[in-house]
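Note that one protein chain is taken out, while the other chains of the complex remain in position.
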Amino acid sequence: MMSKLLLSGFEAFLGNAINPTEAIVSTLDGREIGGAGALTVTGTILPVDFQHGFERLLAAYRRVQPDIVLMLGLAAGRPSISVERVAINCDDSAPDNAGRAAHGSLIDPDGADGYFSTLPIERIVRALKDHGYPAVISNSAGTYLCNHVMYAMLNHIRATHAQVRAGFVHVPASHELAVSAASASSSATPMPSWSQRDLNAAIEIALEVLAEELV
Amino acid sequence: MMSKLLLSGFEAFLGNAINPTEAIVSTLDGREIGGAGALTVTGTILPVDFQHGFERLLAAYRRVQPDIVLMLGLAAGRPSISVERVAINCDDSAPDNAGRAAHGSLIDPDGADGYFSTLPIERIVRALKDHGYPAVISNSAGTYLCNHVMYAMLNHIRATHAQVRAGFVHVPASHELAVSAASASSSATPMPSWSQRDLNAAIEIALEVLAEELV
Amino acid sequence: MMSKLLLSGFEAFLGNAINPTEAIVSTLDGREIGGAGALTVTGTILPVDFQHGFERLLAAYRRVQPDIVLMLGLAAGRPSISVERVAINCDDSAPDNAGRAAHGSLIDPDGADGYFSTLPIERIVRALKDHGYPAVISNSAGTYLCNHVMYAMLNHIRATHAQVRAGFVHVPASHELAVSAASASSSATPMPSWSQRDLNAAIEIALEVLAEELV
Partner (left out) sequence: MMSKLLLSGFEAFLGNAINPTEAIVSTLDGREIGGAGALTVTGTILPVDFQHGFERLLAAYRRVQPDIVLMLGLAAGRPSISVERVAINCDDSAPDNAGRAAHGSLIDPDGADGYFSTLPIERIVRALKDHGYPAVISNSAGTYLCNHVMYAMLNHIRATHAQVRAGFVHVPASHELAVSAASASSSATPMPSWSQRDLNAAIEIALEVLAEELV
């Protein structure tokens, strides 16, 4: 029987001209991973908005009824793929695209302080490295939109006792983003970056690990 | 008439398992750049050795009699292609592969303090960015083998009044090197890296700029 | 009535010659903070050992019966005081001083995924900055001994329903440590550092915030 994976990315934010997770999601949307019948991917792009970002993800989740949710986000400045270990019950950040900043508020006043990813994070990291892509486990998804949707998704799955696994992966900047960031500010330290092709390939490897996991 | 470019890379050093400049040079060795008759590339790999590194380059230089010398080196930790502006008359570093460290000694007691690259460094950076590869001008090639061969080459060209242009480009780690470095030391900060394919493509773009420059 | 604060630091680890938290704790041990009768400080130094580190802290906790526990650790590489927001139920790290590495194991199989610090972290950061010391809230205490004792302490307090507040603060390297690290490895990137005097003063400011909090 066919399993379903919901793959989310984000629109551009915080003055970054582009968000490479959009291109990853549009490349992988509709793909079948791991041989016929294994895993079909449905992609969705979320607004960088504390109020509506998770709403949009939850709508897709209800429509798709996935077995797995893999959320993607951009971590400009990080040099490798980072597979997040944990989400925390906290918004604390610069303004989102609607202009709303957060100052240490709880995402869900009744939620746990933190939730671990329920994806096989060590296996994903190992598979990426085996295929020649630098990858690490990260112990913080920050306190911006990325952590927000990761926390809210895991919290929702827990609250509804759903048999769904979910987790978050941060990707480095694409070369294209790094070039545009450098043009915008001549004095900025250049940010590490990968080609979009490498970013797409790395996330496809992560999806293959998840497809095997479901067998 | 055919112009000739001498392209040098280095063997592995300082505990890095591989040096991506070797693969770049072996990929581009023998290539004709910029259309038939424009520029032919001869590659050479140098030992990481204060005593013999430049000797090897000079031997290739005398054999090839190039119009342009483009020297490549690895800058593990830098996130983008860095085109060096200047070489300085100083060796000051950790041990080379023969075990000889340097402690602030002059490369040539009769040489100038520094020599600017005679390649069109701004044009190379601009062409790389136009093709979507992050690139910067760097103001220091360090005081290890990379600076040593860059200085010695420019010094030799100046001393012999040769009509040859020369310069140095540092490349980031390859993904393969970053993965092997991370495995060797679990606590190390991951280094920025590019795929070998991207490194090769970026240096080919630099060669195209040089081919146009000669027309 | 006199309140009591238990202040812990760590011995040296992972090849760092010294641990500046030892000197901070020995400087502040026995001090009364916030005026007569407000808060007395008892210091204790913990071994960097997954098996015995928290045992030692718990023994001191039972002996002192503190109102507040402030745990300190070294974060070599971070440039400012970082007040930790959360501890997670995970050991995953390089070997401790007894040679035991951890590979993603749970600290307490029955514990929550994470626990927030119960100290006034925003107030501590604000007070430090008001006194001219750079400080941030950190969203990860890592997965080494620092996170381990922070998690285990918060978990114990929760399990025993004790009316005790607890949290963790990471400090940058001291100048002395940075100098010794640079001597040990000539090619290493220099680490950010503060004078031991500044480290001591900053933690004293944090203690003053805690003393006011108890009034």
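Just so it is clear, A, B and C label the chains in written order, and each chain counts residues from 1 on its own.
Heads up, the rule we're going with is that a contact is a pair of C-beta atoms (placed from the backbone, for glycine too) under 8 Å apart; a residue touches a chain by one contact, two chains touch by 3 or more.
Just so you know, these numbers come straight off a predicted model, no measurement behind them.
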{"item": "Option from C:E55, C:E122 or C:E176 whose C-beta touches the chain left out", "value": "C:E176"}
{"item": "Touch with the omitted chain, as defined above, among C:V136, C:A162 or C:L214", "value": "C:V136"}
{"item": "Absent chain, residues of subunit C that touch it", "value": "79-80, 129, 132-134, 136, 175-176, 178-179, 182-183, 190-195, 197-198"}
{"item": "Touch list for subunit B against the chain that is not drawn", "value": "85-86, 88-90, 92, 104, 112-116, 122, 137, 139-140, 142-143"}
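Quick note on the criterion: only the chains that are shown with their structure count from here on.
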{"item": "Leader among chain pairs (count of C-beta contacts)", "value": "A-B"}
{"item": "Centre-to-centre distance between subunit C and subunit B (centres being mean Cα positions), rounded to whole Å", "value": "45"}
{"item": "Centroid distance [mean C-alpha coordinates] between subunit C and subunit A, Å", "value": "31"}
{"item": "Between subunit B and subunit A, distance of the C-alpha-averaged centres to the nearest whole Å", "value": "37"}
{"item": "Touching two or more other chains - residue numbers and ranges from subunit A", "value": "none"}
